[in-house]
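All protein chains but one are shown in place.
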Amino acid sequence: MTAAPPAIALREVHKSFGATKIIRGVSLAVPRGQRHAIIGPNGAGKTTLFNLISGRLATTSGTIELNGVPVDGLPPHKINRLGLARSFQITSLFHRLSVFENLRCALLWSRGYKYSFWHLLGRQHALNAEVERWLERLGLEDRRGVPAGLLSYAEQRALEIGVTIAGGAKVVLLDEPTSGMNRGEAERAVELISEITRGKTLIMVEHDMNVVFGLAEIVTVLVYGQIIASDVPARIRANPAVQEAYLGTKAA
Amino acid sequence: MSAPEAQIGIAERRSTRLPTILRGGWPWLVVLAIAILLPWLFFDWTKGRHSGFVLSLMSQMGLMIVFALSYNMQMGQAGLLSFGHAIFLGLGGYFTIHAMNAIDAGALWLPVELLPVIGGLAGVVFAIVIGYIVTKQRGTAYAMITLGVGELVSAAALMFNGFFGGEGGVTANRVLPTSIFGLGYSAGIQVYYLILAWTAIAVALMLLLTQVPIGRMANACRDNSERAQFVGYDPRLVRFYQVALSGLFAGIAGALYAINYEIVTFDAVNAVMSANALLMTFIGGVGVFWGPMVGAVLVTLLQSWVSLLSNSWLVYVGTLFIVMVIYAPGGIAGLIMAHRPFWEARRLSALILPYLRIVPPALVAVLGFVGLVELCTSATIGSHQGKALQLFHHEIDTSSPQAWVIAAALLLGGLLVTRYQSRVFATTWSTLTAETAQGATRQ
Partner (left out) sequence: MEVFLVTLLNGLVYGMLLFMLASGLTLIFSMMGVLNFAHASIYMIGAYLAYELSRHLDFWAALVIAPILCGLIGAAIEMYGLRKVHRNGHLAELLFTFGLAFIIEKAVQMIWGLVAVPYRVPSALDFSLFTIYGTTFPAYRAFMLLISALMFVAIWLLLTRTRIGLIIQAALVHPDMVGALGHNVPRVFTIVFAGGSALAGLAGVIGGNYLVTEPAMAFTMGPIVFVVVVFGGLGSLEGCFIASLIIGLVQTFAVVLDVSLADLLARLGIVVTATTPFAEILTVRLPRVGALLPFVLLVLILLFKPRGLLGTRDT
């Protein structure tokens, strides 16, 4: 029996902007259901990698597969429909729409509404009930009518995660989900992420090591566009190459 | 909560659901009632006749309301700035007027009351064809390509006489034998009620279209095209469908145009008409559904009424437009809605005095501005045409400095006082906003 294809498979992916090489040959396989973190110093290319996987950028060379289906070159909405969702480092919401509307929009495509102009949204009881459930899970029931642009930062990050996952994508990419949060907020966010992504494949870019080591099963370290290590958190912590990349060479 | 109490809760919710629709919709019914009854206010009881001017004005307002709302489906709802929207109005008008002639000649049977269907069909078909091309772009490129296509179509309207009738346009007679109600539509009041009926239908449909998936996703793509992609939508297709729908209603407006004026020329399809849509929609307010309706009424009023009094009505519209772009980009509707939190907190009365302090000097400044513009126009264009400037039947000598000095003084003085008062007003406004917000959170 053949094994299920990995959720995400990158093979020899290169990305250059003009003459500048950002991603220099990355190969990575993330099996289904795994919780995977990508860490690395600033400028390593983590967000670029996300952009490549999610279709925001095209690869210069190399292939990317989602559940065995090649996706490089596809526009982002097609990749999303194949089951991949991502959040953004800088919150990306529909700022003039209310919290409720944001979540509802995130559900529309996956619930089959497509470009319909004959379904009155007020009457879609199943859809609206589901939005209510999401509001509760995110802790945003009291803010449902507030335009997303007016929420507090932490509320926006929570909504961002909600909008990313509500559509039911099985592969979720979170780009620095706890950035800008204090300890308490980050802990709550981690709880939320951990509960919401149960059974899904999660790939996370993070700088907060507590979050990484708390959530991730496998950690990949990206430095200057190349993977220098990919292992369980404990061994990554002890890896000398990783320590050097972050801290410089050990004092003799 | 005990079972009976829970039951009462459910019953209360159910019983409030029905009236809510009516409760939420009553302003629309009031407006409709006003629209139906208003012409009778101007009815000349001694002669037993309606005021032709009022009927013509209100008919024009009706079709412009539909046009402006259709434009806002692109501008306010989808974030698409178009400089060629008149294409759909004009083509809808041309097809309708040809249909009218065909009915007259007996070649086509269609009830007069259903003529706007022809206009709508023409509008939507061309919106699909043209929309498919132009929606490849968005933002400034979209504005540019609609400008280009608009110029192409209006130039074609001048060049190709067969369909467009050249410079003279195409005329038709709306007194046709195919009315469902057996009406002749020669009387202005009948035309008005026909236009009003279709306006009401179009407004209702466009309002409903804001509550459907494509309408919501158009808003979403306007706010954040990228995030829309990452919830599964192709922003290009969303734009395309929205443009197609907006073309449908513009076409209906075009048909009403043809019925109202009984002539369609390239004026219906050219850049000036497209600019008109932009002006009406923006001045009225793009962020609120009924904003363009207010804008259409106001601009039509300025156009028809002020233009009788002055040649320079376009200067006033242009200045109003610029002032709004700088100080009130939400338009008139935006200004009104900004008062909503105060209304809901019942603190609106706190603004009465501040308004009383700022409105008079502003009016004085406007008076001075109007005076200067009129003097200027009269001195140059007016003297060309041999017309003298009249104020309340009092002729004003434009060559003497008196009038100029007075007007300039009014303008400058008014502006200075307004500027001072506006600072006071702004402080009052922000204090009131803070108090209202605090009050809301305390509750």
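So that you can tell them apart, the chains are marked A and B in the order they are listed, and the count of residues begins at 1 in each.
By definition in this document, a contact is a pair of C-beta atoms (placed from the backbone, for glycine too) under 8 Å apart; a residue touches a chain by one contact, two chains touch by 3 or more.
Worth saying up front: this structure is predicted, and the values here are computed from it rather than measured.
Here is the thing to keep in mind: the chain we left out touches B in the whole complex.
Only one of the listed residues, B:Gly52, B:Pro111 or B:Gly139, touches the absent chain: B:Gly139.
Summary of contacts with the chain left out: across B:Val149, B:Ile189, B:Leu237 or B:Leu367, the touching residue is B:Val149. Contact with the omitted chain, checked across B:Ile322, B:Ala338 or B:Leu416, is made by B:Ile322. Annotation: of B:Val54, B:Leu314 or B:Leu415, B:Leu314 touches the absent chain (contact as defined above). For chain B, the residues touching the chain absent from view are 81, 133, 136-137, 139-141, 143-145, 147-149, 151-152, 155, 159-162, 271, 275, 278, 282, 312, 314-315, 318-319, 321-322, 325-326, 329, 373, 376-377, 380-381, 384.
The criterion applied here is as follows: only the chains that are shown with their structure count from here on.
Work out the mean CA point of chain A and of chain B, and you get 44 Å between them. Those residues of chain A whose C-beta lies close enough to touch chain B in the complex are 54, 56, 75-77, 80-81, 85-86, 88, 92-97, 101, 104-106, 108-110, 113-122, 163-164, 167. Chain B meets chain A in the complex at residues 208-209, 211-217, 219-220, 222-224, 226-235, 237-238, 241, 245.
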